[in-house]
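What you see is the complex with one protein chain gone and the rest in place.
Let's look at subunit A:
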Amino acid sequence: MASSSMDMAATMNDLPDVILSIIFSSVSDTRARNSLSLVNRKFLALERSTRTSLALRGKARDIYMIPTCFRSVTHLDLSLLSPWGCSDLLSSASSDPFLLAHRLRLAFPLVTSLTVYARSPSTLHILLPQWPNLSHVKLIRWHQRSSSPHLGNDLVPLFEHCQALSSIDLSSFYHWTEDIPPVLHAYPSVSKALKYLDLLTASLTDGFKSEEIQAITAACPSLTKLLLVCIFDPSYFGCVGDETLLAIVANCPKLRVLHLVDRASLGSTRGEPDDDGYTREDAKISKVGLVDFFTGLPLLQELVLDVYQNVRDSALSLEALHSKCPELKLLKLGQFHGICMAIESQLDGVALCSGLVSLTIKNSADLTDMGLIEIGRGCCKLAKFEVEGCKKITMKGMRTMASLLHKTLIEVKISCCKNLNAVASLRSLEPIQGQIERLHLDCVWEGLEEDGGILCFDLNEGLCQSFEHEYGSKRKKSRYSSDPDPSSFCMQSNGNGMFSKSWDRLRYLSLWIGAGVLLTPLPTAGLYDCPNLEEIRIKVEGDCRTGHKPSQREFGLSCLAYYPRLSKMQLDCSDTIGFALTAPSGQMDLTLWERFFLNGIGNLSLYELDYWPPQDRDVNQRSLALPGAGLLAECLTLRKLFIHGTAHEHFITFFLRIPNLRDVQLREDYYPAPENDTCTEMRVGSCWRFEDALNGRQIPD
């Protein structure tokens, strides 16, 4: 009867707790978790007990409001507390910083991984002893390091209090290279146990010198992950050369992940597509040196060598990479030339690294279409391919390569390649349009001559004998099998150039665009139909001080309304340089540009927005102006807004108009962050008042 039919229907509630717990553990989205916890008390308890990661937002001084129900948290992020980047987290919190630290320990007893904004070491001295089992610490500091001569002072608390430390991330921590070796030497028991060290910091003006690298690796023999900024430029003392590379592998043979990035390459600006691709000097790395380097790293899975000085004729060395490092899945090479010779049908050089899943080639001056095709044939498992600053490749080569990789390729970046403007880049990916999930393009609209007939290379001709041999038999089968012939892929296209298929799987799009260039051609360039695009990142770069005005009133953000699911945007104008208040007569100031960029943003239904205002470098000012504040306030669907710059109180109050706005922060996360609140137009009191006003509103969900 009625009751028995109800008994028959099993609900989720009937699942045993153990299974529910496992299911909940795999849910990572915060809002989903919050919803789960509202269902009933059992779900609440299970959700809380499986939540392992938490970022605290709120005012540091409101310690009584620290939630105590998240006791299973093992990763705690304290770096976003308000006021952002405050001078001393604990001292500004209350009269008793120890009390705050103690309360944090009581609320989160199981923390083993901590992220914290550490302006001075005193914060760490009080906070770190609360969790003796800390194994991973990420320190953040965008403010300048104090000019104290005591090297490593900022890091001493880390080594003193965290005996179980195995992982340190200083990638966003303003420090000097000289700080690191002394502290590693002073605490050998901790250094010897370190497994993960991330020193890829943009604040360093030069990068670690060879002696410093040798000292660091000697002190930390157990390292499996090492990321370093270094100097490859041979005109500098201490540049990285063969001996440095050999020292690294001799000291740290267990390395699985190694990133060696030249300081010049860490800059966020794009290169010059017209450059011939060769730097003036060659790096001091020889072929033999490279081979010995690879030989010493048998466990290597991820390698980034972003050298920024020429490494010529690297094909032979890269072949060694394949044989010596069989586990290698991710490879990034900067300024390597001759990476594959593309002779007839032979596979050589980097194309032999068939296990690669991700490959990034940057500034390879002699990479040609044939090279691309060879890589497409050889690295047949590639899921991610990025190419930057390669002048010789064209749409044909790229398209053929995409067709060859149709089974696996889902993420592509094409940037700063002279012969691949936006339209050409998109056309080259047409064969795999339906499967691309993440894409980066440069919005260069100036057309190249459309090569009417041939879209890609005809792989069927005698050009590649072994290709015939490998694929020949498959070609015969293709009529019957579901595995289409790659060459047939690249021939598909409508004659009139319009894209027939949609970018079904595209979820993330990243764009680079010059200041003053319009965004409006984007949909018609080939990205008309992107039904699942959720997130977009736009980087605008250029110098606005030349006096010209933007040609139109609107940059064209409204054209993104074509994408129905677009909800998250990062608009990065930080490398757009201009005058804030001191424009000489006849010149335009940045308010005009800000209006140009943001005009139309209210037409998009954005949920989350990160905005980097344009910059006045002379006064180190990145601030929101009147039109910017007004236009952002028109985004009525926004829930999260992060401005990476400053804004004064009159303007941030505009945001209170946005009904569901919940999370706003002004983060001066650039080097160097302004020292205190008399260096900018922001005042601590303004932030308090705004946050109180924001938090005082009722939010329906």
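By our rule, a residue touches a chain if its C-beta (ideal position, glycine included) is under 8 Å from a C-beta of that chain, and two chains touch if they have at least 3 such contacts; residues count from 1.
We take it that contacts and distances are computed from a predicted model.
> Tell me the UniProt name of the left-out chain, picking from "Aldehyde dehydrogenase", "FGF1 intracellular binding protein", "AB hydrolase-1 domain-containing protein" or "Thioredoxin reductase 1, cytoplasmic".
In UniProt, the chain excluded from the picture bears the name "AB hydrolase-1 domain-containing protein".
> Can you tell me which of A:68, A:678 or A:698 touches the chain that was removed from the display?
Going through A:68, A:678 or A:698 one by one, A:678 is the residue touching the chain not shown.
> From the list A:154, A:388, A:541 or A:589, pick the residue that touches the absent chain.
Here the residue in touch with the unshown chain is A:589.
> Pick out the residues on subunit A that sit against the missing chain.
549, 581-586, 588-589, 591-592, 595, 599, 602, 618-619, 625-627, 630-631, 633-634, 648-651, 653, 657, 677-683, 685-686, 689
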